[in-house]
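All protein chains of the complex are present and in place, except for one that has been dropped.
Showing chain A:
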Amino acid sequence: MVTVMLAVARVSPSRVGAVINRNVGALRSGPSYWLVLLSGFFEPVLYLLSIGVGVGALVGDLALPGGRVVEYAVFVAPAMLAVSAMSGALAETTFNFFFKMKYSKTFEAILATPVKPFEIAVGELAWALVRSAAYTGAFLVVMVALGLTSPGWALAALPATLLVGMAFGGVGMAISTLMRGWQDFDMLTTGQFALFLFSGTFSPVRDYPAVFEAVVAVTPLFHAVELVRGLAIGELGWGLLGHAAYLVVMGAAGLAFAARRIQRTLCV
């Protein structure tokens, strides 16, 4: 933790900005990137419509732990919001990050300049947050339009989704530095899908078997969903701080680990 804080203290904003600037430049590289960007946004929207609204019509209403009864779609929508924050950040910090680190040697080229490994990691994370926030911002507009949250609570949920993006972005980078090749991404995709299904996304975790509930309670998307849902539906409680703390630690640890691995792998 001390080394992280020391590294943070010496970060140059202009060099981090240059790393972000490179990714903004790559946006102009062609339509393929935009297509990937768009499909990433629509995925959780489609789940919201098919399951939240469609299946929701069959499920009916749902009683929250506090006793409040809401439509099923109101319960599912914040989970999809958290998922879109996760997938936006992960897409950027896994596939794109890995390509830049391992194949196109982009990081190697950057490391010959004054930019340090930690600054690359911070810049990449910041960029992942931009993508994540673009997804969640648009998703919140959809939620407000469908009457699944109020504009006020949507604004309250937005910073929470940023925190979710930061947490998954940090861990995404850390995982990417450990990847051996593209085949490892299958495991990541499977893991991501398992989290997507079983993090209190489509049914409350208290309905899970006890053992399973305990396992889910340590996985990251569960905390992301609980935090985002609490804010999006206006059910505040001290527990939200615990979820937020989990995500802060996760993001910081991922960032520090990724920076260290960039150094170890490319500065030999």
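The rule is simple: a residue touches a chain if its C-beta (ideal position, glycine included) is under 8 Å from a C-beta of that chain, and two chains touch if they have at least 3 such contacts; residues count from 1.
The rule is simple: contacts and distances are computed from a predicted model.
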| item | value |
| --- | --- |
| Name per UniProt, for the chain absent here [options: "Alpha-D-ribose 1-methylphosphonate 5-phosphate C-P lyase", "Extracellular solute-binding protein", "5'-nucleotidase" or "ABC transporter"] | "ABC transporter" |
| Candidate in contact with the missing chain, chosen from A:39, A:104 or A:190 | A:104 |
| From A:18, A:130 or A:144, residue that would touch the chain that is not displayed | A:18 |
| Absent-chain interface as seen on chain A, which is shown | 12, 14-15, 17-19, 21-22, 25-26, 28-29, 104-106, 108-116, 266-268 |
